[in-house]
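Pasting a structure below so you can have a look.
One chain of protein is taken out of this complex; the other chains stay put.
For reference, chains read A, B, C, D and E in written order, and residue numbers begin at 1 within each chain.
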Amino acid sequence: MINVDKNITLGKLAVLSVMYSGEDESALQKKGRELGYRLYKGKVGSMDSSKIFAAVETAAKKEGLIDQRYREEHALYHSVLEAYSGMCRGQGGLGSILRSAGLLFCIVRGSKIPGGDGDGEWIAVALYGNMGAPIKGYEHEVLGMGMNPI
Amino acid sequence: MINVDKNITLGKLAVLSVMYSGEDESALQKKGRELGYRLYKGKVGSMDSSKIFAAVETAAKKEGLIDQRYREEHALYHSVLEAYSGMCRGQGGLGSILRSAGLLFCIVRGSKIPGGDGDGEWIAVALYGNMGAPIKGYEHEVLGMGMNPI
Amino acid sequence: MINVDKNITLGKLAVLSVMYSGEDESALQKKGRELGYRLYKGKVGSMDSSKIFAAVETAAKKEGLIDQRYREEHALYHSVLEAYSGMCRGQGGLGSILRSAGLLFCIVRGSKIPGGDGDGEWIAVALYGNMGAPIKGYEHEVLGMGMNPI
Amino acid sequence: MINVDKNITLGKLAVLSVMYSGEDESALQKKGRELGYRLYKGKVGSMDSSKIFAAVETAAKKEGLIDQRYREEHALYHSVLEAYSGMCRGQGGLGSILRSAGLLFCIVRGSKIPGGDGDGEWIAVALYGNMGAPIKGYEHEVLGMGMNPI
Amino acid sequence: MINVDKNITLGKLAVLSVMYSGEDESALQKKGRELGYRLYKGKVGSMDSSKIFAAVETAAKKEGLIDQRYREEHALYHSVLEAYSGMCRGQGGLGSILRSAGLLFCIVRGSKIPGGDGDGEWIAVALYGNMGAPIKGYEHEVLGMGMNPI
Partner (left out) sequence: MINVDKNITLGKLAVLSVMYSGEDESALQKKGRELGYRLYKGKVGSMDSSKIFAAVETAAKKEGLIDQRYREEHALYHSVLEAYSGMCRGQGGLGSILRSAGLLFCIVRGSKIPGGDGDGEWIAVALYGNMGAPIKGYEHEVLGMGMNPI
């Protein structure tokens, strides 16, 4: 078993959550919540990049991970944009350059390290899945992660 | 314990290796090697982005993860470039825009899924660590991953 | 009152025009025209970035700020592209990354400084307004300016 | 005289401050401070882009515009990066692509509109000056502006 | 006549093929095939960048220049992406920034130099034509070329 007390940090929690499944995922998320983190995992697949932004923002609002103020939406938006840019590895675009993405996403809100470090809350977004031609099997793994103060 | 037989894929192995430490890291790498993957983990920290490329390439050559042909160096180089671009999240540069990175890297060579899928070998590079101002503590987690056929 | 004789330059005239309103805007544009500049201010709002280019080019042609030659359209186009890129601050795209822009634009044609400096005419484009989520109020100010010889 | 009560907003205050000089600059900054904004204007010129970041950050810390927490430095850093990217209009780099910049910068901290709008404080950075070949006179005006919640 | 034995290399063959027409084109392609290269030339015009990718990939599959494995499609895809990025010269996008492209493309598969150099086969893609406003005549020449091991 992973010693999540010693190892867990905000970005790592988002990335491991998005990569784990089944029991490992439940155990990790349970531990994360015990440490004070709020998190949500969902999925989105599209050739239209705006759908990735819409899916993450909708989930964040529905789950109460951000409140009504624009400054909170701005922090989340920029974390999605960073994760999306990271996943695209220097070449932005999905359908416009004839590629598609099937992704899992995880949003985590909390301090950069468990118990806090005097630096308030941050929000991290991790995107993980496959990107490739719009033909089944013609794809490989991609991953991006971004975080901002909130 | 994570059921690595069911869950392990090339990119995931690189990312989990770079994020784990201690016993979790040893167990994962052992399982990865049993599944036929070759891998190496190292570290690099700098304000000079070229040092990241140099560290990964030097390690890959020393560990025999790539051979002498330019096509192999080209595949590795582009995997590092993708991971570096991913980590920079759309805004390239370290020292040129007054930021620094302290990173761990992991190189993995093998098929996209264990046992192969008729698509030959690929090489993945994951970079994980902290990026921020060149002042201790003024940083946050970053992560990038790239992979190419080799 | 601003001493526009002393302070006015091509780029500054475009940016101040796009930011002023009411009497300040009229006084500034009057002064600009007295100094030999030709200018036009309009507005455009969209999630479709191509509409920004279309609006500025249409206005420029209608107002006679560029003639029929491709070299003049090329100079204007690249000034719009620079202003658009500047406004996007390193991350291109509007609707494709789920954001919208409501803008004012100003085109100015003339020498880089009033009275000329032996370097012929240049054309500047300034874009100013708000960019954000396609939800009222969820936005902040943005600004971009580009100029090219014509 | 400009009716700054009606017209002033965070981004506009930063841009007008960086473009005005003499009495206009003093009057505007006085009005801005009366409205609750904190601001500072300075200058930097270099072929080394990192010097722009260093100059703005040093001034912000010295003037108490940001406090000791990393989240405040992060907000400022990203506002400088946005203004720098905006000024570079899609093509990053100064000395690396043989160009130089002589700039004035202005940092403003306060609410997006005077009196606040329930969205807390934001920090804006405007960069304005000339960019061109490292030869006197071979340059033209450039401008960039970025803002983030703080 | 050009002494193609002495001068021909993979990238050069793709670029010259896409630029030549009539007898020069036939003679060059005949010489290229004698040297062991496989090649195909086609055309595509659009404001939709994805159509460029679709046209080149469709032709490559139909002409048997790539086989069924994803690693071959990946090599071709990245060569098209490099040629497209090269042609766009740092500013991606066609219709999204109100410009259109009328292009000829050439795909060449073979060793980097005739007779091989121990570095296996590579695949090069060259795009050449005109890019500009969606108005006849308002355009200028553009060219991009990318190559990857396959």
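By our rule, contacts are C-beta pairs under 8 Å (C-beta built on N, C-alpha and C of every residue); 3 or more make two chains touch, one makes a residue touch a chain.
As the structure is a computational prediction, the values presented were derived from the model and not from experiment.
Across the whole complex, the hidden chain's contacts among the shown chains comprise A, B, C, D, E.
Of E:35, E:54 or E:143, it is E:143 that touches the chain left out of the display.
Contact with the omitted chain, checked across B:9, B:79 or B:96, is made by B:96. Of the candidate positions E:24, E:48, E:63 or E:121, contact with the hidden chain is made by E:24. The missing chain lies against subunit B, touching residues 48-50, 53-54, 57, 70, 73-74, 77, 81, 84-85, 92-93, 96. Think of the hidden chain as still there; on subunit E it touches residues 1-3, 7, 9-12, 15-16, 19-22, 24, 81-83, 85-90, 92, 112, 122, 124, 140-147.
In the full complex, subunit C makes contact with the omitted chain through residues 69-71, 74-75, 78, 118-120, 122, 148-149.
Please note the rule applied: only the chains that are shown with their structure count from here on.
Common neighbours of subunit B and subunit C under the contact definition above: A, D, E.
Between the interfaces B-E and D-E, more contacting C-beta pairs are found at B-E. Chain centre most remote from that of subunit D: E (centre = mean of CA atoms).
The rotation that brings the Cα trace of subunit C onto that of subunit E spans 120°, given to the nearest 5. As a whole-number value, the distance joining the C-alpha centres of subunit B and subunit D reads 37 Å. Counting partner chains per residue, subunit D shows two or more touched chains at residues 70, 74, 81, 85, 90, 92, 122.
Under the stated contact rule, the graph of chain-to-chain touches is complete, every pair of chains being in contact.
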